[in-house]
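Of the protein chains in this complex, all but one are displayed in their positions.
Residue numbering begins at 1 within each chain, and the chains themselves are lettered A, B and C in the order written.
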C-alpha cells in the first residue's frame, strides 16, 4: 500500500504550519505501507492542482491530508467535505472567495472513505486526544478535502481519501492565552497512529 | 546554588500526575545549580511535613514546587499563596477541609520570592506557552505553596520559594474533550527554563 | 408569508430545552409574516414525521428549526445538513444509531435556502452574539435539518428551510463551570431577529 500524506504551508502571517512540519517528519514506511509526502500551498484552486500532480506522480492508494485547526485541543479526523468556499481571511494568493461552490457539478458533500472512528481510537491508544469532526470549515482545508473527493469521483475511482486536523504547536500559542496546543512530536505520533489504523482497515 | 524541586503524586482517581512525572525527569544540574527532587503526597498537612523534611535534609537555596492545574493551557508561575484550605474533592488521605486557615498565626497571604515574570519570559523563549497566575486555588497546591512560605517566615529566612502549575498530559485529556494539554517533554523543558530564570535572577 | 418555527423537547435527562422554550414564546406575527410553531420530539425518525405533519397542516413558506447546542456561546445558523445519523447518547426513544444514512437515496448533504449571513448580521444588530456554523452535528438536530431538506427535495419544492442552534439557558450551566449560556429572553429576541432577516430576504 502507498499512502500520500499532504501538509499545508504557513498562512495568515504565520511562519510555520504544524501540518507540513509534522508531515515532513513522518517515517518513509509505516507498517507495510510506503509513505510519500507533499507540501500543499494554502491557496484555493492551486492546492488541488498540486494534489492532482502528486496523485498522478505517485499513484497512491490513499491520500491523507493534514491541516492546522487553530483552537482545537485534539487531533480530529474529518468525516465530510462540503461544496463551499467561504473565506474570512485571504489565502496565500490573496484570494477570499465568498459563498462559492468548489465544483459546480460536484456533489453537495463527500464523505471520507477513511475509517475515522478507528483513526480516533488508534490516536487515543497512542495516548493522545482525538475527536471526530463533522466540519473542516470553509477555507482551504475543506477545499482540498473536497477536491480530493472530486478527483476520486471523476478520475481516480479506487482512491481513498480523507483529512485530519491537528492543533497549533506550543510556540504558536505563546501570545494566544488559553488556546490549546500539541507538541510537534505528538502530532507526528498521532498522524502515524492514524496511518496505522488506515493500513489495517 | 541548590534547588529543591517538588512534584505531587497522583490524586482524585488519576494514575499519573504530570508534576512528579516531569520533576523526576529533570537533569541533576541546570546551569550552575544542583537540582534535587522530592515527591510530595497530595495530602493537606502531610505534604508540608514531607517538604519540611526535604528542606532539612537538603538545605536548598530555593524551593520550586510543581503542581497540575487541569484545564490550563500554559505553564503558570504563581505569584501568591493564601491562608485558606477549602477542598471540593478529597485529598489522598480522604480529608476535605472547608474554609480553614492553613496557619492560624500565619500571614493572610505570602508572595513568592521567585522572579515570576522572568520565568514566564524564559518559558516563552523556550517556545512554550506561559502566563502569570494569581491563584493557586484552595486545594493542596496552594496549601504547599503557603506552607513553604510559612517555613521561610518561621524557620528558614534565607529560603526563596515558589510554585509553578503545569497543564494535564495529553493522555489525561483523551476523555476530556476540548481540554488543553502539554507533552511531558515540554513540561520538563518548561520547568528547566523556569529554573534557568531563577538561577540567573 | 407563513413561517413554521420548530423547537425540540428536553433530552438527555434535561428537564428543559431552550429551543422549545424560546419557540413557544415567539410572537404570532413578525413583520408581515405569520409565525406558527411546533414542538418536535428529540427522536430520530419520529421528529421528521411530526415535522411532515406540521408542514402538511400549515403549508408554510419557510421552516426554521431551533435546537440546543450546549457549549456554544452564540446563536449559530447552520449552513448544511449531512446524510448521517451517529448518536453518542440515546434519543428520547432510546435509539442510538451508529454511522447510518438518514435517507439512502438522499443527497450526501443539503445546503439551507435561508440567508444565513443576513441572519447572523440581524442577530448581531440586535446586540446578541451570532456565528455561522457548518455543522449541526450527527444527532437529532442534524437529522431534522436534513429531513426538512429531503421533504423539500421530494415533496415540497417551494419550501425554504433551515436550522438555528442556540446556547444553553443560564439555569442549565449552574453545574457546568465555564460553559456559556444565553438568557431565554435573548434567545427569543435572537430568533425573532433571524426571522426578520428571513422575511426581508
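Quick note on the criterion: a residue touches a chain if its C-beta (ideal position, glycine included) is under 8 Å from a C-beta of that chain, and two chains touch if they have at least 3 such contacts.
Here the structure is a predicted model, which means the values were calculated and not measured.
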(request) Sort by label and list the shown chains the missing chain touches. (result) B, C
(request) Return the single residue from C:1, C:36, C:73 or C:107 that touches the missing chain. (result) C:73
(request) Would you mind spotting which of B:1, B:14, B:36 or B:109 touches the chain that isn't drawn? (result) B:109
(request) Decide which residue listed in B:7, B:137 or B:162 touches the omitted chain of the complex. (result) B:137
(message) Give me the chain B residues in contact with the hidden chain, please.
(response) 79-80, 82, 84, 99, 107-111, 117, 133-135, 137-138, 142
(request) Could I get the residues of chain C that touch the absent chain, sorted low to high? (result) 73-74, 124, 127-131, 170-171, 173-174, 176-183, 185-186
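Basically, only the chains that are shown with their structure count from here on.
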(request) Can you give the shortest number of steps from chain B to chain C, where adjacent chains in the path must touch? (result) 2
(message) Counting only Cα atoms for the centres, state how far chain B is from chain C in Å.
(response) 47
(message) For chain A versus chain C, what separation do you get between their C-alpha means, in angstrom?
(response) 30
(message) Quick check on chain C: which residues sit in contact with 2+ other chains?
(response) none
